[in-house]
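For this view, one protein chain was removed and the others were kept in their places.
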Amino acid sequence: MLFTSYTFIAFLCVMLAAYFLTPKRAQWITLLVGSYVFYAFAGAWYFVFILFTTVSAYIISRLLHRVKQKEDEYISSVKDTLGKEERKAYRARSKKKRFNILLWGLVLNFGVLAVLKYTAFAVTNANNILALFGKEAISVPSLLLPMGISFYTFQTCGYLIDVYRAKVEPEKNIAKLALFVSFFPQIVQGPISRFGELHEQLVAPHKFDLKNFTFGVQRILWGFFKKLVIADRVLVAMNTMLDAPENYKGAYVLLLVILYSIQIYADFTGGIDITIGIAEAMGIRLAENFDRPFSSKSTKEYWRRWHITMGSWFRDYIFVPISVTRPMLRLNKALTPKCGRLVASKVVAYTARTVTWLATGIWHGAGWNFIVWGLLNCLVIIVSESFEPLYKKFHDKFPRLTSSSAYGVFMSVRTFLLMSVIRSLDCYRNVPLTFSMWASMLTFKGIGDIFSGGALELGLGVSDFLIIFIAIAVVFVVSKISDIREKLYQRPVLSAALCVTLFISIIMFGAYSVGYDASQFIYNQF
Amino acid sequence: METVIKMLKELHPDVDFESADGLIDDGILDSLDIVSLVAEIDSEFGIVVPAEEIVPENFNSATALFKLIERLDEE
Partner (left out) sequence: MKKRIITGICAVLITALLLVILNGLVVPKYTDNAEGLLTREYYDEAGDHDVIFVGDCEVYESFIPAYLWEKHGISSYVRGNAQQLVWQSYYMLEDTFRYETPKAVVFNVLALKYGEPQSEAYNRMTLDGMKWSQSKIEAIKASMTEDEALIEYMLPMLRFHSRITQLTRDDFKYIFNAKKVSHSGYLMQKGIVPMTSAEEQGRNLRDYTLPQTAMDYLEKMRLLCQENGTELILIKSPTNSWAYWWYEEWDEQVREYSKENGLAYYNFIDDVEEIGIDYNTDTYDAGVHLNVYGAEKMTDYFGKMLKENHGFDEIEHSQAVASAWNARVEEYYKERNE
């Protein structure tokens, strides 16, 4: 069930009504049932996997909790009799035990994800190697990927780690945990929520609140606007270029790269707006996933503002643990006398970062393009970090220039282009092709072509470009006004007028129900 | 406490760590500094800072960091 399908809109209306009509205490049950109905639309078979994740997470979290409880009880009972060192040793032993339990949970859940998502990729690559030795190829299995498995697996494993770290109390009721795993608005594309932030809200009763509801509906409309008016329209031109990349080289590559940035921004942030809006209408606050990412002045900043919940997941559960593991500490210690503490720390941090980005790339999809994409991001961050002293010198030398707003715009545009180009790897989905396209892009060939009518042969007409342009301008202006919703809430008439305009714009200018061609209705007689 | 300040000063000599209380939030310390600090705490105090303690609240000021070390030592 796509967000942009009539079925989903109908489902959503029923869901919202059902949620507020359910007695407060049972509201969470309505949500769970709704989430499972939503999931059932994707395929009944997929339930096996999400139930597996739910049940295994439940068992593991209970076990972790029991060991921790025992540990705490023991420590408090022997507080006065046992020495500090012995207490520490006991804690370490118990922690080790908990770690082993956690490991089971992670291996099981990531294992399922890995098998389903990466088997085909692994076998294909193994075949390539086998072919080198003239061996016969293994048949590539085609496994169906359950809807949202990357998102719910990560969210659930985050929960397990939080229980292990004793940051959250594990849920006692498995049905309530099931809701955390399957909450329908966010299961397809995130945001990846933290148990500590989301769970209480999911199971708590929520009264109908006009303000929350209005805000939620506004946000949903805004999401649909971005998705339908901008993203799906831009997609038409992109698909034309991607269907025959050999015909669209030179400046066209740059056009594609920019269009893709616009498309993915509108599509992804629009989708998240819908997700957050749905939750908000019910009085549930989800974590924000974007913070005007295209205004970032550096790659590092960009990654703090784009797909925030994913970035912070990888930071908290992969980057940080790796950089403070004992082997890393030992490495740091060993290197420090030889090359100084700064370099030693750099080696450690960069290693952890590379692993993190590799994992980020792989998480995005089974393909070399994603791996290369992850590593390139990592490289850009490391390189720009290494040049930081140089930048600083430059900035100190020309303070007037570098503090001007034009320089800020320059930095944002630079970051935008850099990120856009790297991102085009998942457009072409083919690493050598992408590289050759980048090379051809640098020639800027055909730029005159684009402006002398070429752009209009990509499946979009003048009116389409006009609509896209105006819609982007609207998105830009809205992003510049802080607290826009609060401000509008004070002026209900204006707010209502804008909502009506937004709704009508979506209906009239959305690129939905595509494939419709006006000319097919103007034809000659039967 | 002095050791903590000294450790921090080594990383950023120009910052007044005695009063600063937004080291992470204001972007003074980055991930590289954290890695250094954790290594330093390990060699200086023999305390391993576990991953779950690496959160902004524990690194935002010298005092917070000192309290963290004390607490880890106590446990």
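As written, the chain order gives the labels A and B, with residue 1 at the start of each chain.
The criterion applied here is as follows: a residue touches a chain if its C-beta (ideal position, glycine included) is under 8 Å from a C-beta of that chain, and two chains touch if they have at least 3 such contacts.
Bear in mind the structure is a predicted one, so any value in this text is a computation, not a measurement.
Enquirer: In the complete complex, the chain left out here touches which of the visible ones?
Expert: Computed over the complete complex, the missing chain touches A.
Enquirer: From the list A:A44, A:A406 or A:V493, which touches the chain that is not on show?
Expert: A:V493
Enquirer: Write down which of A:P327, A:G448 or A:G461 is the residue touching the left-out chain.
Expert: In the complete complex, the chain left out is touched by residue A:G461.
Enquirer: Looking at A:Y90, A:F110 or A:F503, which residue reaches the missing chain?
Expert: That would be A:F503, which touches the missing chain.
Enquirer: By the contact definition given up top, give the residues of chain A that touch the hidden chain.
Expert: 6, 210, 461, 463-464, 467, 492-493, 496-497, 499-500, 503-504, 507-513, 515-516, 518, 520-526
In this section, only the chains that are shown with their structure count from here on.
Enquirer: With chain centres defined as C-alpha means, what is the inter-centre distance between chain A and chain B in Å?
Expert: So the centre of chain A lies 31 Å away from the centre of chain B.
Enquirer: Touching chain A in the complex: which residues of chain B?
Expert: 10, 31-36, 38-40, 42-43, 48-52, 54, 74-75
Enquirer: With touch defined as at the start, can you tell me which chain A residues reach chain B in the complex?
Expert: 84, 87-88, 91, 165-167, 316, 319-321, 323-324, 326, 329, 332-333, 336, 341-342, 344-346, 348-349, 352-353, 385
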